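Apart from one protein chain that is not included, each protein chain of the complex appears where it belongs.
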Amino acid sequence: MNPHDEHKEGIGGMANPGRYGIERIAYWLMRLTGLGLLGYFIAHIYETSNILRGQVGWDEFLDLTQTTEGHLFLTLVIGMCVFHTVNGIRVMLGHGGIGVGKPARPDYPYLPASQNSQHKIGIYSAIVLAAIAMVYGMAVMFGE
Amino acid sequence: MLRLPWYTEWLLCLVNKMRESHIMKIHYGTALAAIGLVAVHILMRLTQGFAESLEYESVIENYKFLPYAGLLEIILILLSIHGFNGLRVILLELKQGRIYEKAVSYGCVAAMIGLIAYGSRTIIMVNTGMI
Partner (left out) sequence: MAQTPSIAEEKTSSAVSSSKSITLRIARFNPQKDSDTSFMEFKVPVEKWTTVLEAILDVKKHFDHSVAVRYSCRQATCGSCGMVINGKPRLACFTKISELNSDTVTVEPMHNFPIIRDLAVRFDRLFNSHHKVKPYLIRDDTDVSSDTKEILQSPEELEQFIQFSNCIKCGLCNSACPTMATDSSFVGPQALAQAYRYVADSRDKGKDNRLKIIDESHGIWRCHFAGSCSQVCPKGVDPAMGIQLLRGYMLGFRS
């Protein structure tokens, strides 16, 4: 099919969050962290199944993951998990119609009530909390 | 080869008949439940000390403690449902078409069941002392 048939913006347009503010960046981060966490979850299930190989098998696998790279990866996972959780709660509340403003007669310059400071604070909080959790996670993993 | 459990076909049939709102309510519910349970799981790691909690004996002990094994099983089910439904949503939005959409939906349900079966195998085998 000719790409002009539907003239869809495609993943490139979806992935270009700069034009639409922090809400669009949060949308994109939510997707990426979700996919990342699913990947980690599958890997974690495989990782823990090594316990069935006995102590030698478990220790062998642990040696592979308990490295500096492994800890850095886990730090990233912590960040993804915290962002996905906090932003997920914000999105869920929004989906229920909570904190999206009340319908009213719009006045120029027509600032959308749904794009309010509560949600912006929610997004920034998710980013800040993810950063704090990552620092804490690094302190725990590298501190031992 | 990994064999899917007998209830797979029944589940696929159920998913096929579910309305999107039911699926998304499950999506939200599994997320909320998982937040609390994963927090308990992580806190258990931290209270034991991160490195110590990963030692073989410690892990075995955890798995043998039935309430904790139950917690892991519930987390496994919740996150598998939530994760693979999230993947289904992303894939459905990327490309459209009857066959593709059916393949994505069934594929995600099958992967979800497969992961639950694989993870449960570990939990059950260690908990019942089969290793």
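Lettered A and B in written order, each chain numbered from 1.
Rule of thumb we're sticking to: contacts are C-beta pairs under 8 Å (C-beta built on N, C-alpha and C of every residue); 3 or more make two chains touch, one makes a residue touch a chain.
Every value quoted in this text rests on a predicted model; they were computed, and no experiment measured them.
Enquirer: With the missing chain put back, one of A:32, A:64 or A:113 would touch it. Which one?
Expert: Of the candidates A:32, A:64 or A:113, A:113 is in touch with the missing chain.
Enquirer: Could you tell me which of A:32, A:64 or A:98 touches the chain that is not displayed?
Expert: Residue touching the absent chain, from the options given: A:98.
Enquirer: Tell me where the left-out chain touches subunit A, residue by residue.
Expert: Output for subunit A: 2, 4-11, 13-14, 19-21, 23-24, 26-28, 30, 91, 94-98, 100-101, 103-108, 110-115, 119.
Enquirer: Tell me which stretches of subunit B touch the chain missing from the display.
Expert: Interface residues of subunit B facing the absent chain: 19-21, 23-25, 28, 89, 92-96, 101.
Rule of thumb we're sticking to: only the chains that are shown with their structure count from here on.
Enquirer: Of all residues in subunit B, which touch subunit A in the complex?
Expert: 28, 31-32, 35, 38, 46, 49-51, 54, 56, 59-60, 63, 76, 79-80, 83-84, 86-87, 90, 94, 115, 118-119, 121-122, 125-126, 131
Enquirer: Which residues of subunit A touch subunit B in their complex?
Expert: Touch residues, subunit A against subunit B: 11, 31, 34-35, 37-38, 41-42, 45-46, 48-49, 51-52, 54-55, 58-59, 62, 66, 81, 85, 88-89, 92, 95, 140-141, 144.
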